[in-house]
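Here is the structure we will look at.
A single protein chain has been removed from this complex, and every other one stays in its place.
The block that comes next holds chain A.
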Amino acid sequence: MFNLVIGQYVPLDSYVHRLDPRSKLISVFLFVIIVFLANNWLTNALMVLFCLAGILLSKMHFSFIYRGLRSVFIIVLITFLLNLFLASGGTVLFSWGWLHVTTNGLFQSIFIAIRILVIIVVTTLLTLTTSPIEITDGMESLLKPLKKLKMPVHEFALMMSISLRFIPTLLEETEKIIKAQAARGSDFTSGSLKSRIKAIVPLLVPLFVGAFKRAEDLAMAMEARGYHGDVGRTKLHQLSWTWRDTLLLAAIVLLALLLLLVRN
């Protein structure tokens, strides 16, 4: 029912899966910044190539990633159209009333669309190849210096891992509730806007009630098992940084240098 791929973890065995979450997090962070260096065909092609290489190395199916991206295509399309008509400069390709499409506008909007897609693909790849636990462990480890400033890094990481962990559960729950209410004649997909909004109430109420109940149960289960916060807590999975992680960071730096060289 839901083709949401973002936030889902697919356990496979690949180079990308085996990387240290810290190197993946840093790389994605850097990549998202680097993307903004791309401003001509060659630099954009480089970004796309990097993404393709990442997908290949992760053993993910292109069709799977494509299907996951379908839901964000509409956003990409809107930004594309906005830019198409708003950017100016270059020769006019065609006009329609007061709207003009120029070569510059066309290129700019294509670049921006590529930029958004590339960012989404890379972050999706991160969550597809890294389990929520790894991501939060990596985050916590990277943010450790902030603990000195009395920042609740551990609590923040815990909150994040719990929310990530429960995204699929919540989706599953939503699906079950939609089924149950549809069986009672509730209709989410047709009728006037008003009746559709009204049909959301029978969906949201059980969803919230269930979420609160689960939160209570979880808190109780954690306390019952002796959870007492950060102090003296050890990790089940130790993070280990290998030469592959160094290689990945080197690749990112190399990419950045290349972009700086060939951009306009």
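Annotations
Note that contacts are C-beta pairs under 8 Å (C-beta built on N, C-alpha and C of every residue); 3 or more make two chains touch, one makes a residue touch a chain; residues count from 1.
Simple rule for what comes next: contacts and distances are computed from a predicted model.
The protein name that UniProt records for the chain not on display, among "Fe-S cluster assembly protein SufB", "Formylglycine-generating enzyme required for sulfatase activity", "Energy-coupling factor transporter ATP-binding protein EcfA2" or "Cytochrome O ubiquinol oxidase", is "Energy-coupling factor transporter ATP-binding protein EcfA2". The set of chain A residues touching the chain not shown comprises 10, 12, 61, 63-64, 67, 173, 176-177, 179-187, 201-202, 205-206, 209-210.
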